[in-house]
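Apart from one protein chain that is not included, each protein chain of the complex appears where it belongs.
After this line comes chain A, so read on.
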C-alpha cells in the first residue's frame, strides 16, 4: 500500500495498536531540558524505577539559563535549583548532560542536529513544543508534556493516537529578502494558529527542496504555531551531507545500512493525504506580525487588517490590537521599536546570524534600540567568530550574548519591559511572552536587522544592495 513519509516512519515505530485508542509509539531519541523534566524524574523516583534507555536520552540546560556571565553561579535561586536538579538527575540516571559551560551546550533543538542526535526516520520527542524542528531531517519529532516525559524516561514509549496527514506544497522561486521564516509566517497567516491542529504536516515542493537545512529547521520549528504536532521534509542529499560524520550519526557499515533505509523515506507518488494545500512562492513577501498570536502576520508593507475582514471573533481581535496598542488599517512600516531579539530555536543558527550581519554591515545600531543577539549554541557562537561575523556585529555597535533560549520565553533576566516593542526572530508573540506587558513583532533575521539599524519597522529590501540589477 502507498504510504506517506509520515506513515513510513510512524508505522515502523508502533509497538502496539490499541483499538479505539492510541498507538504505543517507540521513541528513538529523547531530549531533556531543565524546565519540563524535574517532575518527571520525581515520578520515576516515586515509582522506584530507572531510566530504561539512558543511551537514548540527552540532557541540556537552555530555557532557564542566563545569557551573560555563564561562568558565574546562577543568581536566581529558583533557576539555580532547577539547573541543579537536572544535573543531579542526569548524573543519577547516567544520562549525557551538557550543562552551562559545556562546549556542546545550547538550545535543545539546535544542539540535537549539530551533534547528529537528529537523524532521518527517527522518532524524537522533548518536553518542548518546538521539537517539531527536527522534522527537517525527515524525523517524526514533536513536543510532549511532562507526564509523557516520564513515560519516555521509564519505558521509551508514549501513547498517541496517529495524527492525520497534511501536505503543504510551495513551488516556484522566492522573492528577494524572503527567508524560511517568512515562508512559515506566511503559511501560519493563511492557516491560523489552529489550521493544522490534529495533523502532521509534510512540506513539499521547490521552495523546501532548495532550502538549506537551517532553513528547513526554521520552517519545521514553526509547524506547532499552526497547531500541527509536527512538520517534516523528506531527507535528500543535503540532509545526508549535513549529518554525515557528526558525533551520534552512524559510522562505517552502519552508515551505509542507514543510508539504504533513509533513501526510502519519501511519500509514495500515489500516497493520500487527509488534506493538501498549495501556495506559490511568489505570493510570499517579507512578513511581520502585528497581533498576539503567530497567525496575525502579513507582508511587511501591508496595513493591519480591519476587524470585519478577519475570520474569527471580533472581540478577540480587538483585544489583541489593544494589547499591542495598534489600530486597524494602520501601516506597520515606520513604527518605532525598542528591542531587537535575534536568536531562539527558530532563528538562532549560523545562517540567521549571516543574514542579520548582511544588513547591519557598515551601518550602526540605532540609539533607541536595545539588541539581544543570542546564538543557539556554542557551536553557532564559534562559527560566528570564525566567519568574521562577530567583527561586523561589533563594528555596528552590537554585542553577542551566550547561548540559550533567552528572550524567546523570558524565563531568565532577558525580559522586554511592559509596553515596549520588540522585533523578534523567535516564535511566539503571545501577550507577555517576552516579559509581562511586552509587545512582540515576529519577523525574519533580515527584518530584525533592518529594525535594529533604523530603530523602526523597515522593509529590509530598502537596505539590500541590488545585486541582481
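Going forward, a residue touches a chain if its C-beta (ideal position, glycine included) is under 8 Å from a C-beta of that chain, and two chains touch if they have at least 3 such contacts; residues count from 1.
We adopt the following convention: contacts and distances are computed from a predicted model.
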Worksheet item: One chain of this complex is not shown here; going by its UniProt record, which of these names is it: "Sarcosine oxidase subunit alpha", "LutB/LldF family L-lactate oxidation iron-sulfur protein", "3-isopropylmalate dehydratase small subunit" or "Branched-chain amino acid transport system ATP-binding protein"?
Response: "3-isopropylmalate dehydratase small subunit"
Discussion item. For the chain left out of this view, which of A:4, A:64, A:133 or A:239 touches it?
Written reply: A:64
Response to the item:
Touch with the missing chain holds, among A:2, A:75, A:147 or A:210, for A:147
Fill in: Touching residue (missing chain; options A:109, A:216 or A:428)
A:428
Discussion item. One chain isn't shown here. Among A:190, A:209, A:275 or A:319, which residue touches it?
Written reply: A:319
Worksheet, complete the sentence: Per the whole complex, from A:39, A:92 or A:331 the residue touching the absent chain is A:39
Discussion item. Just checking the interface: what residues of chain A touch the absent partner chain?
Written reply: 13, 15-16, 18-22, 24, 26, 28-29, 35-36, 38-39, 42-43, 47, 49, 52-53, 55-56, 63-64, 76, 78-79, 81-82, 85, 127-129, 131, 143-148, 150-151, 154-161, 163, 193-194, 197-198, 227, 229, 248, 250, 254, 293, 312-313, 315-316, 319, 409-411, 418, 428, 430-433, 436-437
